[in-house]
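Shown here: the complex without one of its protein chains, the others still in place.
Labels run A, B and C following the written order; every chain starts at residue 1.
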Amino acid sequence: MTYTYLGPAGTFTEAALMQVPGVEAAERVPSTSVNTALDKVRSGAADFAMVPIENSVEGGVSATLDAIATGESLQIVREVLVPITFVLVAREGITSLEQVRTVSTHGHAYAQTRHWCEANLPGHDFLPASSTAAGALGLLDPENHYDAAICAPLVAERNHLNILRRGIEDTAGAVTRFVLVSKPGRIPAPTGNDKTTVVVPLPEDHPGALMDLLDQFAARGVNLSRIESRPTGEALGSYFFSVDAEGHINEARMADALAGLHRISPGVRFLGSYPSVGRSPNAGASVARHNTDEAFAQAAAWVAQLKAHLG
Amino acid sequence: MTYTYLGPAGTFTEAALMQVPGVEAAERVPSTSVNTALDKVRSGAADFAMVPIENSVEGGVSATLDAIATGESLQIVREVLVPITFVLVAREGITSLEQVRTVSTHGHAYAQTRHWCEANLPGHDFLPASSTAAGALGLLDPENHYDAAICAPLVAERNHLNILRRGIEDTAGAVTRFVLVSKPGRIPAPTGNDKTTVVVPLPEDHPGALMDLLDQFAARGVNLSRIESRPTGEALGSYFFSVDAEGHINEARMADALAGLHRISPGVRFLGSYPSVGRSPNAGASVARHNTDEAFAQAAAWVAQLKAHLG
Amino acid sequence: MTYTYLGPAGTFTEAALMQVPGVEAAERVPSTSVNTALDKVRSGAADFAMVPIENSVEGGVSATLDAIATGESLQIVREVLVPITFVLVAREGITSLEQVRTVSTHGHAYAQTRHWCEANLPGHDFLPASSTAAGALGLLDPENHYDAAICAPLVAERNHLNILRRGIEDTAGAVTRFVLVSKPGRIPAPTGNDKTTVVVPLPEDHPGALMDLLDQFAARGVNLSRIESRPTGEALGSYFFSVDAEGHINEARMADALAGLHRISPGVRFLGSYPSVGRSPNAGASVARHNTDEAFAQAAAWVAQLKAHLG
Partner (left out) sequence: MTYTYLGPAGTFTEAALMQVPGVEAAERVPSTSVNTALDKVRSGAADFAMVPIENSVEGGVSATLDAIATGESLQIVREVLVPITFVLVAREGITSLEQVRTVSTHGHAYAQTRHWCEANLPGHDFLPASSTAAGALGLLDPENHYDAAICAPLVAERNHLNILRRGIEDTAGAVTRFVLVSKPGRIPAPTGNDKTTVVVPLPEDHPGALMDLLDQFAARGVNLSRIESRPTGEALGSYFFSVDAEGHINEARMADALAGLHRISPGVRFLGSYPSVGRSPNAGASVARHNTDEAFAQAAAWVAQLKAHLG
């Protein structure tokens, strides 16, 4: 098995990948962009790609949303949450915060630690890096002249970097969400706490289409945990929606909602049903009786019995 | 074949019955109430009952709505519209409007001709009758002392009554709607312009249930041509809805809407799909592409194909 | 003060009227039809009219709905519920059920006592009367030849009729709803348990108008306790809706819903806010925070403050 991920090695995306059971024994190949990673799956060069889909430290979310919305179909088979915690690492010889004059890291990581930096590294300069790992590993290169970097614990520990401080993120408890993507194949079996991801082009000739699309979920009591509109890139004002819904295609209310989406927007793309990780926003909200599999089955049986009397 | 109807003979209900093809050769039995008529069908004493369902001159509409909502199931197999036009008939010896001092008819019929009466029969007295036909035929009974009656053309013509004026209704163009009811059996084949009638108990434990019920139709582009709430009679605040929807159970959007109703209110009662008479309020509004049988079939096929990949 | 009501004297409508405080000392005039009663109010011949609006024994409900939907505006100032219980009264000389051969009453009353009659008066004949009171009082007229009548307790007691049995209704606990109507004037102050009645023409040029109308209530958490579609009588397929909503125009959510109705259907007619009698279907359902007067006031203040910055 070959896994690729948005690299370089040592980023939060690799940390996400390392949570996948069995991945330690598999081949792991970094990719320079989300598109590259997904194309490796499409071409068969990799079996799986780990890419960020929500709230990522190193960006790539829009690229992921767009890349899985178009081109050859892909399927999400797993989601992974990674707690976002940063460490400050320094080059050899630096042992205290007072010595740090210049800090390098990815701009998004800097944004999430800036208050700590301003309070603890007064007067420091910031040098953008192309990733948190690139910033950290640059400390090992004598040609670079900065003092410290902000990165994931993974890259610091693996490379035995000099950690000055841990947990320097401004907001405790943040997480980033990643998805493991494969070619379309078997859908993971339902676990009772699953998520279904779809991409739905907004029909341009259908006023009120967005409400009609969302109503397909609402009318069956299916909650949404993420919704984003994205331009299709084909024309100004041409949009698609990327949606995570709570439930599994094996559940009648989800299958019925998907059928409703397909009627309104036949170009809808099913990106997978897979186990949900962590507490969902609506966890504990039990399914109303009229949205259970049993209610759907009884309703279908009733209509079938009525139609048996057709003249 | 035996047909019964809300009598007595000569009312608008009998006029509705006479529109049914082949009924002239069949046995026709008046019933003293809507309940009596429907019970004759339930017991097998009659094959069909003609009863008013909307805007009736002689009442009975509530009784019809309630009677088909409860008890042993019945099925509507045809609807009939009857133009509401009244004649003024007089007892022997009366030849001009000036001679008319007292007029008898059903209270509803009087309400629909009152402006004409006030303008043309100044100072007249009104004597309520239990039906338009009873008022008219009473003129033949020497024990009665009123001068004229207001009734349907049918009873006047059949009994060779003395017609003083035709078309005395205050509002031209009114119609009453009747339905022909049988035991549940074969559903008439779709004609492309059909109506489906259902009775839906309002679930008490489900806030917003009415909107949810109506949304089952709206979400599939099914128009409603009649909706009425009725108390169930079981408890104060316990309601059911009587609804006419445009379409036939053989059409996918109607079948899907009915399944949705059944999920929300499992006690829903299907009262039939049958040809629609006259122009519907939404006639000419074509079915949106996403609500066609084809769109439903394609959506179902798409979901089935996705589910084939379940692990 | 003069009150009129759907007569004759002794009907359930008069029983409803007698519940109005102070009415015993006022002038009470029966009317032969709902239209006549309402016209007396319009012309000033009466100050108030009591008419049935829901589930009536003697009919008139459609007439009431239609009459208050058109013509000069009227206003509902009170609702009254009357328990529907029937007595069997007999002509002089009849002392046991076995002696009863013929029974007279209004058709609707007969429909509601038929099972009792069949069980207790085997082989009896039914003679329709124009009202329950007319049937009962006819027993005092020696020209009539029937043995018994079914009527409201009121007329039996007031006329010292011979009561053979009380409580002969087939369904215990039924009630009929009446409304007291005046010319438009002062709206009764809110009590916290009120009802608002409106009549809304369905705009013909606006597909989905019914859902849009109902959504005006639903979007503000306003429950409906009655809804009926009625043909306007102007053209086939032209409808209006008669709706009872829970709440008072003095409450922000109701006023906002009414404004929404007016936008969609400018011909909407406000028929009054008045105290609700009896348990409402949704009694005890507290108003959601976002639909309280406070939430409306805060929202209006917020928008006003934003608009103060308009350039």
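The rule is short, and it goes like this: contacts are C-beta pairs under 8 Å (C-beta built on N, C-alpha and C of every residue); 3 or more make two chains touch, one makes a residue touch a chain.
This structure is a prediction, so every number in the text was calculated from the model and none was measured.
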Missing chain -> touching shown chains A, C
Write down which of A:Arg42, A:Arg101, A:Arg165 or A:Arg226 is the residue touching the left-out chain. A:Arg226
Kindly note down the residues of chain C that lie in touch with the hidden chain. 184-189, 206, 212, 215-216, 219, 249-250, 255, 258-260, 262-264, 266, 270, 288, 290-291, 295-296, 298-300, 302-303, 306-307, 309-311
Going by the touch rule given at the top, which residues of chain A touch the chain that is not shown? 32-36, 54-56, 59-63, 107-108, 110-111, 114, 126, 128-131, 134, 143, 171, 173-175, 202, 204, 207-208, 210-211, 214-215, 218, 224-231, 233, 235-239, 241, 278-283, 285
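Everything that follows uses one rule, which is that only the chains that are shown with their structure count from here on.
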Minus chain B, touching groups are A | C
Same or different: do the copies chain A and chain B touch each other through matching residue numbers, with over half of them shared? same
In whole angstrom, the CA-centroid distance of chain B from chain C equals 22
Separation of mean Cα positions, chain C and chain A [Å, integer]: 59
Counting in whole Å, what is the centre-to-centre distance of chain A and chain B, each centre being its mean C-alpha position? 58
Check: chain B positions touching at least 2 other chains come out as 215
